[in-house]
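The complex is shown incomplete by one protein chain, all other protein chains being positioned as in the whole.
This part shows subunit A:
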Amino acid sequence: MRGLRSPPTLVFRFQTPVSTTVARTTSNYLGETEMGSKGVWSGSSDAHLLGEIERLKLEKEELESRIRLLQAQLKPQGAAGEEQSASCSLSPLSCPPINGTALTGLSLEMIHRYGRHLLLPDFGVEAQLKLSRSSILVVGAGGLGSPVAMYLAACGVGCLGIVDSDIVELNNLHRQIIHTEAYIGQSKVKSAASTCHAINSSIKLVEHREALQVVNALDIVSKYDIVVDATDNLPSRYMISDCCVLLNKPLVSGAALGLEGQLTVYHHNGGPCYRCLFPNPPPAAACQRCSDSGVLGVVPGVIGCLQALEAIKVASDVGEPLSGRMLLFDALSSRIRTVKIRGRSPLCPICGENATFTREVFQSFDYENFTQSPMSDKSSNSLDLLPESSRISSKEYNKIVNNGEPHILVDVRPAHHFKIAAMPNSINIPLSILETNLSTIDSALKQADQDSGRCADLYVVCRRGNDSQRAVDFLSKNGFPMAKDIVGGLQSWARDVDHSFPTY
C-alpha cells in the first residue's frame, strides 16, 4: 500500500469532474431512487430512468470504495485510540488530522462521519473542530456515565477518559447500558472503553481503572479540559467539585435516584461550585442510594444524555451551558423544570474570594468523614446498636425454625420490599409504622403462646440488618424486652442458610 501513497491524490483529482457530474445527476434522482426502492416506480414505463439509476448506483459504489481506500491511508493520524497511554494531552497535531482538508481543518473521514453536525448552522465546522480538540473526563461508568461516554465517543471528542474502579454486575445492567452481559465480573472501565471504541475507533480513549480519590484526582483531572461527574455518592461529589475548582475545570454534574434527576454545570462562566450551593453536607440519613432506594434505569439515562449535551456545549462553546441554573427532572409527571440558582459565593471556602483551599489541603481532606458517608454506592456503614444478647445469627435462627421453637418473625422492610420475597410465616410491619402497630405484635405473640403452650420468642428481620436493629432497640424499650434481630438480615439468610432465597 505504501507505493500507492502519492498516486491516489492524482487519481482523486482526475476523478473530480466525474464526481461533480454524478453529484448533479443524482441530486435530480436521489429522491426517486429511494421511492423506487419502496415500489412507487414499479410499473413505470420509463425504463431509461431505471437504467440510469442503476448505472449511477454502481458509479457511486465505486466512488465510495475509492474514498474508503483513501481514508484508510489517512488512518495512521486518526487512530490515536490505539495508544494506551494514560495521558490525554492533545498536541494540536495529534488528534484532529489537520492534513485532511486544509480548508476546514477536518479530515475527509471526519467530514464524512460528523457530516450531520456540520450541517447544523449553530454547530458546524468550528464547533466540531473545538470538540475534536477537547478532552473530557467521565467520572463513573454507571447509569449516568453510560450514555455520557457513548455520546461523547460518538460525537467525536478528541480524547475521552473514563475513571471507575467497579466491576460490571448483572443487577446494574438495567441502567448501565454501555455494558453487556459478556463483561460481567470485568472492569467497568474496560467494558465502557470497548463499547466506545466499537462506536468510534478514531478518538483517543484513556482507561483509568481506579477509584478517583484525593491521592490521584489532581493528577488525573489535570489532563482534561472538562469533567463530567457521573458518580453515585456524596463524598465523591464534593471531592470532584473541589478538585475542579483547584484546577479551574468546568464540571458537568448529574444525579439520579428513583424517578428523579438533577443536572447543572458548576464552576463555569462565574457560576457556583458545589460548595457554594451546598456548603454543609446533608445528614447521612438523608443520603439515599440507588442500591437502597432503587432507580428506574432510564432516569439516569435521561440525565446522562443531558450531561453529554452540556459537556458538548461547553467543549464546543455553543449555546448557553446550564451554569447558574439547575434542571430538575421528574419522570412520574414527565416534567422538566429549569430553575435559577445562586451564583458563585464570595464567601465560598473553596472558590470564594478569600478561599485558602490549596492542593495540599485537598490531598489530605477526608471527604468520607466530612460527609459521614462512604465513597461507594455499595458499602454501607453497618450499624452496631444492640448488645450481643439481643442478636442472633441467621444460622442460629434456622435451628430455632427446625426445632419448632415457638416464635414470631417480624419483617420491618417497606411493604414493596416484602412483595419481592419474604421468609415463610413472617409478618410485615414496616419500621416507619412500627410504633403504631405494637398491638399486632402483641396479639401475634399471644396467639403463638396459646398454640404452643409455651412462651414464644420475638425475632426481627430486614434486608441488611440495620433497620432490624433500630426496630429491636425500639421494641425493647416499649414492652418487648425479648426482641432479637437477625444479624445481616435477609442477605445473610440467603448467603448462609437458604441459597435459593432471592437477593436484590
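Here, a residue touches a chain if its C-beta (ideal position, glycine included) is under 8 Å from a C-beta of that chain, and two chains touch if they have at least 3 such contacts; residues count from 1.
Keep this in mind: contacts and distances are computed from a predicted model.
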Listed names "Glucosamine-6-phosphate isomerase", "Septum site-determining protein mind", "Ubiquitin-related modifier 1 homolog" or "NEDD8-activating enzyme E1 catalytic subunit", matching UniProt entry of the absent chain: "Ubiquitin-related modifier 1 homolog"
Selected from A:140, A:156 or A:489 as touching the chain missing from the view: A:140
Sole touch to the unshown chain from A:47, A:119 or A:339: residue A:339
May I ask which residue of A:230, A:265, A:315 or A:441 touches the chain that does not appear here? A:230
Thinking of the whole complex, not just what is shown, which of A:262, A:363 or A:393 touches the missing chain? A:262
Had the left-out chain been drawn, it would touch subunit A at residues 140, 142-145, 230-234, 237, 254-258, 260-262, 277-283, 285-290, 293, 295, 300, 303, 326, 328, 330, 333, 337-342, 377, 432
